[in-house]
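Here the complex is missing a single protein chain, while all its other protein chains stay put.
A, B and C label the chains in the order they appear, each numbered from 1.
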Amino acid sequence: MNSLIPLFVILPLAAAFLTPLVSRFLGFFPKSISLLVYATLVILSILYFRGFGETTLLYKAGGWEPVNGVPIAIYLVLDGFSALMLLIINFIAFFCTLYSISYIKKFTAEPNFYVLLCLMVAGMNGVVLSGDLFNLYVFLEVASIASYALVAFGVEKEELEASFKYQVLGGIASLIILLGIGLVYWTTSTLNIDDVSQIIQGYSGNKIALFIQIMFIVGFGLKAAMVPFHAWLPDAHSSAPSPISSMLSGVLIKAGGVYVLIRLFFNMFSITYEIALTITTLGVLSMLIGGILAIGQWDYKRLLAYSSISQVGYISIGMGIGMMVLATNANRDIAALALFGGLFHMINHAVGKGLLFMTAGSVEYATGIRDLNKLGGLIKKMPITSSASFGGSMSISGLPPFSGFFSKLVIIIAAIQAHYYLVAFLAAGMSIVTLSYFLRLQKNLFTVKPKSEIEQVKEVPFAMSFSMVFLGVMCIALSLLIIPDLREAVITPAVNALFENSNYPVTILK
Amino acid sequence: MTIIVKTVTKIIVGVTFLYGIYIISHGHLTPGGGFAGGAIIAGAFILLVLAFGSDVLKLKAREEGSSTFESLAILGFLLLSIIGLFIGAKVFFYNYLPKGTVGELISAGVIPLYNIVVGIEVAAALITIFLALVIYKEEES
Amino acid sequence: MLVYLLCFALFLTGLYGVLAQRNIIKIVIGLSIMEFSLFLFMVLIGYVRLGDAPILVNGKEQTVFVDPLPQAMILTAIVIGLATNAMLLAIAIRIFRKYGTFDVRKINHLKG
Partner (left out) sequence: METTLSIIIGFMIIGGLFALNAKDLLSAVISCGVVGYGLVICFLLLKAPDLAIVQIVVETVTLIIMIAVVLNSSREELKEKISLKLEGISYINTRYAANIAVVVVFTLLLLFFFGESIDILTPFGEHTTRMSTAYIENAANQTGSANLVTGVVFDFRGYDTLGEVTILFTAVIGILTILRIKGRK
């Protein structure tokens, strides 16, 4: 397994580099090779869970051993948390590609679409695997630049404007992250995440550590679209082609924002109460403001985009409560529970929001309309799309048989156990708000009398409906993760990898 | 452009090209390397386009050619790094060729090869970006 | 330490440009200035007084070198900056063809 780690980056990159050359002669090449690559990577990440559940694998690029205990080259690290992220990324990417086979036929320059998607996945895999700060920045830029181009894929007025906004804010975020990395190098003279953590623990009382943390919160918060920094998300996610919206909302904001925040704050800095409080506050703000703004939306994809902001808030609440409990030295089990809730919700949101954007794409594909006022009565015309949309909405808003219910429940229980009653109350309240706007969405889409313009509508092609059905089934099946045995196998390694008694540092300096 | 500009360009372009190749091939000995050399070669080409006007050269074909070159070069880079997986220490980015004596032209293992590949890649990328912006203007107006 | 302060001032100049200007080209210029200041910042960190450029010359005694790692990182970052600038300019020229202006206020079709 150890020697297979670089394949997560090599395979999508090789597919991306080959496609422009080969696609001139073989038209089917781009889709088939991307599907093949993602399927292989999903199998590889499942292999990790079967064989190495609790161990941390280390890969030294270039074969450079540490000198005097100081790592001198780039190390790739694969532990439970990275493996979970890799599984989500490649799984969603597989179904987005499958979905795109029919969807993207409306656009010109199809091969470029698959190339950019492959590059984005390669960038995200690189971010997740990286054990080096600057390397992380480089691969974050790969993913971001590919996503800037994908948002503008339709080259109409709105797409270009959204992409410009996204690029400017994303550019500021990248530069602030680079400033943070520069400050880290100034203080510690090293870039390896684990080596930095050993030195910076000594400075934990000093203001410089706090300043670096603020820079990283601003930078990665911009990438993750937490609330004061969310201005770009609704435009970018609603203007992109629908499979790309699924990738952006489902995976990119998590791999490029939330994942890095969690990784850095748990494994690199020593946790302080102030920072934990800041993250929880940002999470609560995102949850409230995203949810409230979503109520007023009449555009299918914009509503989903605002809902993404709200759900990212839930994930950061789980993470923030875990940090607060660890910082105050309270019961570690509660922290583990909160983190479990956050990560569980991350999985659910990736699948559910990916599915919902796909249904939005299907509705747009079949009718050409995104305005909720003009839609209606689709349940008879498009039964698969409407049932998938129903499943996704209910999973995100947290109704019992669906998986979203359990993850939100775990977060709320953890908040109550940690005595943060206000947070628990707000989380439960926002769950009702979420339910209300999704119910309104369902009503407008499917039950209201159909308007005259959409009478000739047919169900979407097989590739699109298959991905939707599969993800819809996953929305229910994922609730099995609450069963202790499955939970031990999939999410607990990720939670354990984040705690300070994990073997993340130990393996590197051997 | 005037005849003076064209004549001077004809002389300078060759020299610039040679300088770019020199910078690339001596990247492991003197300052510079693949990035600088590639950008210099691209600069020479851009000078050519600016001096002789964009309509003389068949830009559309050239753009496709340069993007093909780019894909080939970047595949070469990936291949060079993947070969490390099979030779010697069997790790990604392993420097598997003999190192030679420090300071000689043929030394440093794979580094000169990386320099050449990156040089082609950067030159092709910059030329493609420039041509894409130029051609775009022609077709719109 | 004055150098670092001036470097931060350059960064803030760029930030002011990005946030306060309403012209697309000026926003791009602001981002470039921010990039420049960060490149300078990283190289300033790696400088060692009376150090030599990190290149071995035959027949010269081993001397103090400046830190090669920030230079390698900035080499990477310069090319990243070039790529982002080129993407922004492509979008800018496309927006100009569609709207006939570089003014951000006049191309505000999306709200949010």
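One rule holds in what follows: a residue touches a chain if its C-beta (ideal position, glycine included) is under 8 Å from a C-beta of that chain, and two chains touch if they have at least 3 such contacts.
Source: prediction; values computed, not measured.
*Asks:* Out of all the chains shown, which come into contact with the hidden one?
*Replies:* A, B, C
*Asks:* Considering the whole complex, which of A:D79, A:E161 or A:D195 touches the chain not shown?
*Replies:* Result: among the candidates, A:D195 touches the missing chain.
*Asks:* Identify the residues of subunit C touching the omitted chain, counting contacts across the whole complex.
*Replies:* 1-10, 12-17, 19-23, 25-26, 28-30, 32-33, 36, 39-40, 43-49, 51-57, 65-69, 71-76, 78-80, 82-87, 89-94, 96, 101-103, 105
*Asks:* Please identify, in ascending order, the residues of subunit A that touch the omitted chain?
*Replies:* 9, 13, 16-17, 20, 61-62, 64, 67, 70-74, 105-109, 112-113, 115-116, 119, 122-123, 126, 134-135, 138-139, 141-142, 145-146, 148-149, 152-156, 159-160, 163, 186-192, 195, 203, 206-208, 210-211, 214
*Asks:* For subunit B, enumerate the residues touching the unshown chain of the complex.
*Replies:* Within subunit B, the residues that touch the unshown chain are 23, 27-33, 35-36, 39-40, 42-43, 46, 50, 67, 70-71, 74, 77-78, 81, 92-93, 95, 99-103, 107-111, 114-115, 118, 121-122, 125-126, 128-130, 132-134, 136-137, 139-140.
Definition applied: only the chains that are shown with their structure count from here on.
*Asks:* Report the topology of the inter-chain touch graph, choosing from line, ring, star, complete and other.
*Replies:* complete
*Asks:* Measuring centre to centre with CA averages, how many angstrom lie between subunit B and subunit C?
*Replies:* 23
*Asks:* For subunit A versus subunit C, what separation do you get between their C-alpha means, in angstrom?
*Replies:* Roughly 28 Å separates the two chain centres.
*Asks:* Any chance you could list the residues of subunit B touching two or more other chains?
*Replies:* Correct list: empty.
*Asks:* By the touch rule stated above, which residues of subunit C touch at least two different other chains?
*Replies:* In subunit C, nothing touches at least two other chains.
*Asks:* Using the touch definition from the top, list the residues of subunit C that touch subunit B in their complex.
*Replies:* 53, 55-56, 58, 75, 78-79, 86, 89-90, 93, 97
*Asks:* Tell me, which parts of subunit C touch subunit A in their complex?
*Replies:* Contact set of subunit C toward subunit A: 11, 15, 18, 24, 27, 31, 34-35, 38, 41-42, 45, 69-70, 73, 76-77, 80, 83-84, 87-88, 91-92, 94-95, 98-99, 107-110, 112.
*Asks:* Quick check: in the complex, which residue numbers of subunit A touch subunit C?
*Replies:* Per the stated touch rule, the residues are 134, 138, 141, 145, 148-149, 152, 155, 157-158, 160-165, 167-168, 171-172, 174-175, 178-179, 182, 185-186, 191, 231, 234-235, 239, 302.
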